[in-house]
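On to subunit A.
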Amino acid sequence: MAFLKVNHLKVYYPVRGGFFRRVIDYVRAVDDVSFELEQGETYGLVGESGCGKTTTGRTIIGLIKATAGEILLEGKDLTKLSRREFYHYRKDIQMIFQDPYSSLNPRKRVLDIIAEPLRNFEKLSPQEEKRKVQYFVEKVGLHPESIYKYPHEFSGGQRQRIGIARALTLNPKLIIADEPVSALDVSVQAQVLNFMKEIQKEFQLTYLFISHDLGIIRHMCDRIGIMYRGQFVEEGTSEEIFHDPQHIYTKRLISAIPNPNPQHRQEQVKLRQEIDKEYHNSYHQYFDAEGRVYPLKRISETHSVAIP
Partner candidate 1 sequence: MKAELGGPQQVEVQTEKSPSSFSIMWRELVRDKLALGSLILLSIILLIVYGSSLILDKEEIVKVDLLSIYAPPSSEHWLGTDYGGRDIFGQLIIGARNSFTIGLAITLITGFIGLTVGLIAGYFGGVVDNIIMRIIDFILVLPFLMLVIVFVAIVPKYNVFTFILIMSAFLWTGKARLIRAKTLAERELDYVSASKTLGTPDWKIIVREILPNLSSIIIVNLTLNLAGNIGIESGLSYLGFGLPESTPSLGTLVSYAMNPDVLQNKWWVWLPASLLILVMMLCINFIGQALKRAADARQRLG
Partner candidate 2 sequence: SSTSSNKEPNQNKQTSQKEDISKFPIAVKNDGKLVDGVLTYGLVYDTPFEGTLSRAFYEGQPDAEVLQFFDEPLLRMNENYEITNDGAATYELSNDKKTITIKIKDNVNWHDGEPVKAEDLEYAYLVIGNKDYTGVRYGDALIQDIVGMEEYHSGKTNKISGIKVIDDKTLSITWKHANPSVLTGIWTSPLPKHYLKDIPIKQLAQSDKIRKNPIGFGPFKIKKIVPGESVEFVRNDDYWEGKPNLKGVIVKVVSPKVVLQSLKKGEIDIAEFPTDQYVNAKGTKNIQFIGAIDLAYNYIGFKLGHWDAKKQENVMDNPKFQNKKLRQAMAYAIDNQAVADKLYHGLRFPATTLIPPSFPGYYDKTAKGYSYNPEKAKKLLDEAGYKDKDGDGLREDPNGKKFTINFLSMSGGDIAEPLAKFYIQCWKDVGLDVQLVDGRLAEFNSFYDMVEKDDPKVDVFAAAWYTGTDVDPYGLYGRDVMFNYSRWVNDKNDELLEKGHSEQAFDTEYRKEIYNQWQELMNEEVPVIPTLYRSIIYAVNNRVKNYSADVYQFNWKWKDVGVTSETPEVE
């Protein structure tokens, strides 16, 4: 059984209008999305800005209410749980946020930030609490003394680590990372990515890794789902997606990545032009009359594509 199974998830935001500000339409931020995560793997969610990645992630962790569908964590449907019941599942899913600056409360010391979940779930004595916090602080590679500092005294990468330490304190099984490095400087990105890989092994974590940077996705993920306007266009292993993309949208996405080898400039441009041409010519093969993609179709054990 899959560790996390998302079934026909839909998240609609109401659009109000008309005379009485009634709901006249919906933004279909996530529109019938299904995927599965196995324990210990990293699943990447990629797509253009606004395609619904964040919404998917936040719905799974319960920050946003699902409009329809199921989110099964080890077989238990999270969407059907009451607030109270959900509380117990809180510990199993944690999140790493995009912006290390706004995700840490600037008015709290690192100790208080990291201890916050402990205080909510475990009754520990101050000593125990401190010990535990220090343990995690060291785990994420910071000096144990850091716990008395405030977030602004750390660099972006260090902050992101603090965020990770906070997520780890409850021994979660699943971590949702929503663009964990996109706000970081190039030189710091690597630090965090490496570190995330390390702790994944150590703590047996499952990642749902959200990003629009295909380089990072490729580096981190075992399996990848490509999203387009709230739906999946393609899903497969990293190899399959990058070396054998099936959907024109996927191809286009991959060809758009700049090639860091100046020698291949010409070819890259040519490739891009070809794919663009293909995209325009064969558009109707991939998208229906309303410009929406077709349901996923399995083409191999691990690879599915949205083609008619």
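As a selection rule, all candidates are chains of the complex that A comes from, given by their letters.
Just so it is clear, contacts are C-beta pairs under 8 Å (C-beta built on N, C-alpha and C of every residue); 3 or more make two chains touch, one makes a residue touch a chain; residues count from 1.
No experiment lies behind these values; they were computed from the predicted model shown.
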item: Of 1 or 2, the one touching subunit A somewhere in this complex; value: 1
item: Residues on subunit A engaged by candidate 1 in the complex (per definition of touch); value: 58, 61-63, 87, 90-91, 93-95, 97-99, 101-108, 116-117, 120-121, 150, 152, 163, 166, 170
